[in-house]
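My questions will all concern the structure given below.
With one protein chain held back, the other chains of the complex are shown just where they sit.
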Amino acid sequence: MTAIDFRGRDLLGMAELSAAEIRYLLDAVPPFKEVSQRDIKKVPTLRGKTIVNLFFEPSTRTRTSFEIAGKRMSADVINVSVATSSLSKGESLRDMADNLAAMQVDLLVVRHQVAGVPHMLARYLSIPVINAGDGAHEHPTQALLDLFTIEERLGSLRDKTVLLVGDIANSRVARSNIFAMRKLGMRVRVCGPRTMLPPGLERLGVEVSSDFDEAIQDADVVMMLRIQRERHGEVLFPSPQEYAERYCLTAERLRRAKAEVLVLHPGPINRGLEIAPEVADGLASAILQQVTNGVAVRMALLYLILGGS
Amino acid sequence: MTAIDFRGRDLLGMAELSAAEIRYLLDAVPPFKEVSQRDIKKVPTLRGKTIVNLFFEPSTRTRTSFEIAGKRMSADVINVSVATSSLSKGESLRDMADNLAAMQVDLLVVRHQVAGVPHMLARYLSIPVINAGDGAHEHPTQALLDLFTIEERLGSLRDKTVLLVGDIANSRVARSNIFAMRKLGMRVRVCGPRTMLPPGLERLGVEVSSDFDEAIQDADVVMMLRIQRERHGEVLFPSPQEYAERYCLTAERLRRAKAEVLVLHPGPINRGLEIAPEVADGLASAILQQVTNGVAVRMALLYLILGGS
Partner (left out) sequence: MTAIDFRGRDLLGMAELSAAEIRYLLDAVPPFKEVSQRDIKKVPTLRGKTIVNLFFEPSTRTRTSFEIAGKRMSADVINVSVATSSLSKGESLRDMADNLAAMQVDLLVVRHQVAGVPHMLARYLSIPVINAGDGAHEHPTQALLDLFTIEERLGSLRDKTVLLVGDIANSRVARSNIFAMRKLGMRVRVCGPRTMLPPGLERLGVEVSSDFDEAIQDADVVMMLRIQRERHGEVLFPSPQEYAERYCLTAERLRRAKAEVLVLHPGPINRGLEIAPEVADGLASAILQQVTNGVAVRMALLYLILGGS
C-alpha cells in the first residue's frame, strides 16, 4: 500500500486504477479542501509548475475547476481552447501536444470529444496527462469527486447502493463511476430507457432496471445524468415530456427512497427534464457540494502528480 | 458616515447608492491609482482571493480593466466568456453562477446584455456581485471612473454642469452617470435626437436640450456617448452624416464651450461620428485618463468589497 505513488503518472480513467489507488487519491483530498475554506485561499505548493488546460470541447465548469485548483496552489495555468476546425488546418494533435511539452509544461489536462485522445497523448508524451473527459469514455476526476462527496455525506462507500439514471450508454460520468464503484465494493444499479443502456452491463456487475420507481426504493445514492437534448431528441426518446414522466427525479419519486438518500448530478442540470428544481435545490441534493469537492479533488491530484508522495 | 462599509456588498448600480457612499468610494481611489504608477505595479492586498469575470457580452476593455485591477492586487482572476448560445443548451444563469460560487470564488464581475441579470444573481448568491454593464440599464464602475476623472481635472463635482450627448435612452453609461451626478449635486443636461431621449428625464432633475450648439455653452463637462451604428442605423437617425452634422463634437462646436471644458467618452469611440478625431485627441479630452482611472477605481472597489474598510 505504501508503494502507491502518483508522481509523474497519468490519470486517464478509473478502469486503470486499483481499489487501493482510488482509496489513496480520496484520502489525500481533505487538506486541499481546507485550503479553499481559508480567508487566503493560496498555498505555494506548485509554484513554478506550468499546467496547460488543453480543451477541444467547450467547458466552463471543468476548465474553471482545474484552473482554480492550479492557481490556488500557485501554479502557472495556461488555457488553450482549440476549435476542431483549427486543428484540421494541418496540425496533428500529437504535434500540438509535443509542442506544449517542448515548452517544458509540467502537466496537460485534456478534454476531447473523441474517446481515447488523452490516452493516445499520454502514451506519446513524457509529461503526465489528466483526462478531463474524452467522448463517451471516461471522466475520472468527476468519479473521484462523486465518490468523495458520497463518503463525506454517508460516512462510507462499501456496500452502499448507487442508482444511476439516464443516458448510461453515452455518459463518460457513468462509465467512470461504474468502474470505480464496483472496485470499491459498492452496489451499482442503472435505470433508463432501453435505447440508453449499453450492452454488457451485467458483466461489470451492474444491475439493470427499467422501473425508476422501484429501483429507487433501497438506493443510498441517486445519481442523475445529464440528458443531451440536442443529440438525442427524436431518436432515443419520444419527447422531453415522456422522458421526464418516466425518468425525471421529482419530489414525489424521491419520497419513495430512503429518508437519508443522497442526490447527485454532474451538471449542468436540465431542470424539469431529468431533475425537478425542488429536488436539485433540496436537502437531499449534494450537487453544489460536488462542485466544491471538484476543486479539492483536482488540487489533490495535481499535487500528487506534480509534487508529493 | 463612519458606518459605511462595502465589505461583502454588491455594486449593482448608482441608483442604489447614497451620495455619501459614492463619496466614500471616490475618496478610496487615489492610493490605488498610485500603485499603477510604480515601477513594480503589484501589491499583495488580494492574495488568495478568486475573482471571476463572467462576461456574456464580448468586451475587451472592461474585462481587461477588471483583470488588470485584480492581478495588480495579486488576486487570482478567472475569465469566463459565455456565448449566449451555450447557455441556451440548458444551463440556467442561476445554476452557472451557483457553480462558480460553489468553487469558493470570492467575487463575481458580471456583464450581460439583459438588464437586471447582475441584480438577479446578486439576490440569489451569497458572494458579492459587481455589475460590469447590464443591457441599457447600469454600468456603475464607468460612472465612478467618470466622476473621479471630472473631480481630478476640475477640482470638484458640486454645481458643475455636465452635458451628455447622444443615445441617452439606450446608454447604461448615461443612466449610471445621471443617477450619480444628481445625487452629488451636479447639474445634468442631455442632448440628442428626440428618438434617443427617454421619457421622464425631467423627473430625474435632468434638463433636456435638442440644440447642441446652445447646450454646450455653459457646460463644464461634455460627455459624448457611443452611437451603436449597427443597432440604430436606419431607425433612429436618418444617416451617419446627418447625425454627425447635428451631434458630432467637432473642434468648431467645442469653441463655443468654456475654455476649460472637459471632454469625456466611455469608448470605444466612433471617430467622425459622435466625436471628431482632433477633439478626441485634443487637450480638453480626458478619454485616456478615464481609462487609466478605470483600473484604479476597480482596484479600490475590489479592495473595499473583498478586504478592507
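Residue numbering begins at 1 within each chain, and the chains themselves are lettered A and B in the order written.
Convention: contacts are C-beta pairs under 8 Å (C-beta built on N, C-alpha and C of every residue); 3 or more make two chains touch, one makes a residue touch a chain.
If you're wondering where the values come from, they're calculated on a predicted model, not measured in any experiment.
*Asks:* Can you work out which residue in B:7, B:38 or B:255 touches the chain that's missing from view?
*Replies:* Going through B:7, B:38 or B:255 one by one, B:38 is the residue touching the chain not shown.
*Asks:* For the full complex, which residue in B:7, B:61 or B:255 touches the chain that was left out?
*Replies:* Spelled out, the listed residue whose C-beta touches the missing chain is B:61.
*Asks:* So one chain is hidden, and I want to know which residue out of A:95, A:218, A:245 or A:278 touches that hidden chain in the complete assembly.
*Replies:* If we include the chain that is not displayed, A:95 is the one touching it.
*Asks:* Touching the hidden chain in the full complex, which residues of chain B are there? Just list them.
*Replies:* 36-42, 58, 60-61, 64-65, 67-68, 71-72, 229-230, 267-271, 273, 288-289, 291-292, 294-295
*Asks:* Tell me which stretches of chain A touch the chain missing from the display.
*Replies:* Looking at chain A, the ones touching the missing chain are residues 47-50, 52, 76, 78, 80, 82, 86, 89-92, 95-96, 98-106.
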